[in-house]
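Right, I'll just put the structure down here and ask away after.
Of the protein chains in this complex, one is absent; all others appear in place.
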Amino acid sequence: MSASRTEATERPLWKTLALWTLPTLLFLMTASLLLTVQSLRDVADSAYDRSLRGAIRAIDLRVSTESGGLGVELPYPLFESFQATADGEILFRVSTDDGLVQIGEPLLPPPPPLKPEEFVFYDATYFDRPIRVGAYMRPLDPPLYGASGGQNLVIEIAETTESRDAFLHTVMTRTMLRDLTALIAAMVLLSLGVHAGLRPLRSLRDRLDRRASDDLRQLDPTGLPREVQPLVTSVNRLVDRHRAQGEAQRRFIEDASHQLKTPLAVLRAQIDRARQLDDTGQIQDVLAAMREIVDRSAHLTSQLLSLAHARNAAMWIDGAPDRVDAHALLDSVVRLHVGPARQRRILLEVEVSPEMRPLHVPEALLFEAVSNLLGNAINASPRGATIVLTACRGRHETLIEVRDAGPGLSDALLRQLASGQRFNLAGGRRAGTDSTGLGLTIVQEIMKSLGGRAVLSNRPEGGLSAVLHLPDRQERLKAD
Amino acid sequence: MIRIDMMRAAALAAPAMILSSTIAFAQPENPECIAPAQPGGGFDITCKLAQAALTEAGILESPLRVSYMPGGIGAVAYSTVVGQRSDEPGTIVAFSSGSLLNLAQGKFGDHDENAVRWVASIGTDYGAVVVPADSPWESLGQMMDAIKADPGSVILGAGGTIGSQDWMKAALTARAAGIDHKTMRFVAFEGGGDCATALQGGHVQACMQDVGDSQAAIDGGAPLKLLAIFAPERLSGKLAEVPTAKEQGFDIQWPIVRGFYVGPDVSDEDYAWWAEAFQKAMAAPGYAALLESRNLLPMPMTGEELDSFVKSAVEDYRTLAAEFQLVQQ
Partner (left out) sequence: MRVLLVEDDADLASWLTQALMGRGFQVDWAEDGRMAELRITSEDFDVILLDLGLPALSGTDLLARLKSRRNDTPVLVMTARDSLAQRVALLRDGADDFMGKPFAIEELEVRIQALIRRSHGRARGIYGCGPLQFDQASQRFTMSGQPLALSPREQAVLRLLIQKQGDPLSKQQIVDRLVSMESDLNPDAVEVIVHRLRKKLGEGRVQIVTLRGVGYLLEAEDEG
């Protein structure tokens, strides 16, 4: 079970949700806040600027050069009317751009470069106070004292913006608090919701924790959220598979131990019998019989080991299987069996269709399956017969067939194999059926582990057709 | 008969001839005194004093016209006279020590002290600190403390921008009080008149001005009071109530000479006429009273004497300006 793995990355769901939503929400909040403040500031500025513009014009009107000099009517009365609508202090400066005349607050920061007849507005600081300044320059025509170059009049009016800043600060604070409260409320509701939604899962977890380690009953999915149902179904399927496998293994061990112990008992009996005998000839007979038993048992042992190996290998099949060339595989299997086949003058033939694709399966296992089938076919075929091995493509699968001209299999056995039943070792105990049956069981095991199946049938013209169906990799992955 | 007429005419003409023989040339037409500031300030008083003195002494038949040409505490007027009205014989322009200070800093444009012809000085004034009558400050020290505590809260007014004599008074006082003069906040006006108005409006808390124009305003009914006078010792008369800055622990004196100049192209004869005219006017018996009523002290200099006084004063001011890092050119 993969319980240990999930525990390592365990994190409350609400934390995951929070991690996803919180940064985005915060970002959105901050962005909207900044936008609000910025637009408010722009609005405030434009209002300020409008009034500053008006004041500048008003002062402009009060500038008189009739005397030949530059005189400015004191703008304080004007400012007083201003002050009524404004919250800050109003400052002014009137000067000529050659610096000869300067009236007003001389310590105002110098304006940026001005173009004639142009109003410029900007923020600055005056004695540590923030101010908004409007500046305006116009040519003096005629210039004062007959100055040769162009002479310009510069009018600057500034208003302290503490009130504006305080206002903006208030807005910002209030908006932030409002958004923060909403955020916290949302988080709380979210976590409550998640908590409530997951309660059935928690009760399920408790139930599972209380189970005995070998309890393989199905999980009860009632009351669980819909999203989790598929998970529970998959877990139940896994549990079923494991249970079935456990049972099959138990059966196998029982059968195998019976199969192996019986010949040993027979041998024991034979030895005891031989020791009783005096006649060399009789002893030789017993010894011959013993040899037969030993041979059979050796073969059976070998096959049981193969079967165990096939089952074992199936468990370790993982991500990156080999790329098997079907033609090369069939060729190697044939070469392995050429000797015994030719001893009985049996012809072995290989046909591979041109549309064959590489197979993504562990080569050794497929090799063993085909080799087993071929071995059975050679044993079953009469002298001089032909055995054909073919590989071709089906619909989303590869088919490998071994056709022989032997007697085929009994209908009963065929039915048993077709129904997916494991070959029951306790059944037939005659020499041929045993090894054939066990070999076929091995083939079935292997095909199961490769995600395919073995289909056996008697051919109408006589002989057995054993077809291995290997689904393509994607199909196999889907089936998982 | 003709002989009798001619003798009569000669007899009649004699005093005129005597008179006119004492003044080498005829008086200029359209005599005008330019006060290079807004009305009500020191320059205004200077011109009006000249107006009164010349008329009382009988030197001018038609009274001296006073006109105003504000701008740069005399900078505009200086440049205008030098540039456009350099040879007008009837135009005199008021100046004060403050003008000389500005000249020393190069604030009168391209022109220096040699660009005009210095005619006469008619009196001297002293700098003063003026506050509203209901101001909480009773002494210069209190005012300085207030500035020390919160520099931005006390707005000083001055008849001139940074570097002007009014500003200099404040700077000197601040220096004496241990305040960095650069942290002072003040507003520049074109002359003491505007400053006094602002003071009354509450837009500034104190004005650095001259005794002459401040006292004139007070006499005129303005609710102001003098906090200190930058004189070596107390003045006489009603001004004796006002303590000097020195008394209050600020050893600063700021005498202000007031006088007149004419354009550089005015003829020698006209220049001499004006010099003589002032000499006579200041020698007249009623002159002292005129001075007193304007709270001024005598300082009669004309012609060469004034010229050299001006030149040396400008030199002194140059040094002072350097101390305060004020020189621009």
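Some points to look at:
We just call them A and B in the order they show up, numbering each chain from 1.
Methods note: contacts are C-beta pairs under 8 Å (C-beta built on N, C-alpha and C of every residue); 3 or more make two chains touch, one makes a residue touch a chain.
Predicted model only: the values in this text are computed from it and were never measured.
Shown chains touched by the undisplayed chain in the intact complex: A.
Only one of A:Val133, A:Leu224, A:Met290 or A:Val352 touches the absent chain when the whole complex is considered: A:Val352. From the options A:Leu168, A:Ala274, A:Ala289 or A:Ala364, the residue with contact to the chain not on display is A:Ala364.
Touch with the chain that is not drawn comes from one residue among A:His309, A:Arg393 or A:His469, which is A:His309. Within the set A:Thr262, A:Gln343 or A:Ser410, the residue that contacts the chain not displayed is A:Gln343.
Residues of subunit A that touch the chain left out of view are 291, 294-295, 298, 302, 305-306, 309, 327, 330-332, 334-336, 338-339, 342-343, 345, 347-352, 364, 367-368, 371, 389.
Definition applied: only the chains that are shown with their structure count from here on.
Taken together, the subunit B residues at the contact with subunit A in this complex read 36, 38, 67-72, 75-84, 107-109, 151-152, 161-162, 185-190, 194, 197-198, 201, 203, 328. Taken together, the subunit A residues at the contact with subunit B in this complex read 67-72, 74, 76-77, 79, 96, 98-107, 127-129, 144-147.
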